[in-house]
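A single protein chain has been omitted; all remaining protein chains appear in their positions.
And then chain A:
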Amino acid sequence: MMGLGVSAIGQGLLYGLMGVGLFLTFRILDFPDMTVEGTFPLGAAVTVAAISNGITPLLATLLGMLAGMAAGAITGFLTTVGKVPVLLAGILVMTGAYSVNLRIMGRANLSLLNKPNLFAAKFLKSLPPYFDSVVVGLIVALVVVTLLILFLNTQLGQGFIAAGDNPTMARSLGIAPARQEVLGLIVGNGLVALSGSLIAQNNGYADVNMGIGVIVIALASIIIGEVLFGELTLSQRLVATVLGSILYRFVLLLVLRLGFSPNDLQLISAIVLAILIMIPAFEHRFKIRRVLKNGVKTNG
């Protein structure tokens, strides 16, 4: 039981990178990027294929991330230069990526059995079971979230936020929203591919179907973080997304405990996300928050 909890934390941290990547486009730039369903397995496929060909795990992980960034750049090109609606651009790249992933791996499922990977370091192997994923997840999440927070607090980062917040205003200040959109797609999909790469190494294989439904997982991480922690600064929300991802793993654990089959997980994930997204609407309808707030106001 203890092992399952540790495993959930580790997986939550690794999947959390994907949540953070999607956060850049979904929450800051304010559009749903479907590309991630293709870049998650792309990162996995590139890394596993590279390791199988004798490339060191660290370099292979970087290659996976770069592949994801390239895919994000294609979506960005389609939507900003080609004027393809961003939702469709993402679906196109995601669909195309499926064939690319099959080509890269040469088959639908490629194992890392008896091959080196990032989790096979001696120091990690000396830890109790599943702690390897927690350690790697913590280090990578820490580095990624710190870098993103630093970026968002630069001049360019502030322009990036403004472009998502109010494109008209951004343009009037000389910031081209299209450039920020491409930047967000590249960095976001790089992180999603990094997440896919690490998950594949942790699981010991890459599968061409491992991208199905991952956007729901990423969205759930973001929204669980928001529902749980409420009003936060942008930087804090990145951390909340990682925590949301961990919590989501525990929800899945609980669901499996209740006796559902792993085959039901996609449906349950979709239902959980739908409910989470509907909470604000229902709250609004029943005026729960407003009644509370007004009560406080008249008393104060």
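One rule holds for everything that comes next: a residue touches a chain if its C-beta (ideal position, glycine included) is under 8 Å from a C-beta of that chain, and two chains touch if they have at least 3 such contacts; residues count from 1.
Convention: contacts and distances are computed from a predicted model.
**Student:** For the chain that is missing from this picture, which UniProt protein name fits: "Cardiolipin synthase N-terminal domain-containing protein", "ABC transporter ATP-binding protein", "NADH-quinone oxidoreductase subunit H" or "Putative FMN-dependent luciferase-like monooxygenase"?
**Tutor:** "ABC transporter ATP-binding protein"
**Student:** Which of these touches the unseen chain: A:I175, A:I212, A:V251 or A:I268?
**Tutor:** The single option touching the absent chain is A:I175.
**Student:** For the chain left out of this view, which of A:T154, A:Q236 or A:Q266 touches it?
**Tutor:** A:T154
**Student:** What is the set of chain A residues that contact the non-displayed chain in the whole complex?
**Tutor:** That gives, for chain A, the contact residues 151, 153-159, 161-162, 165-166, 168-176, 234.
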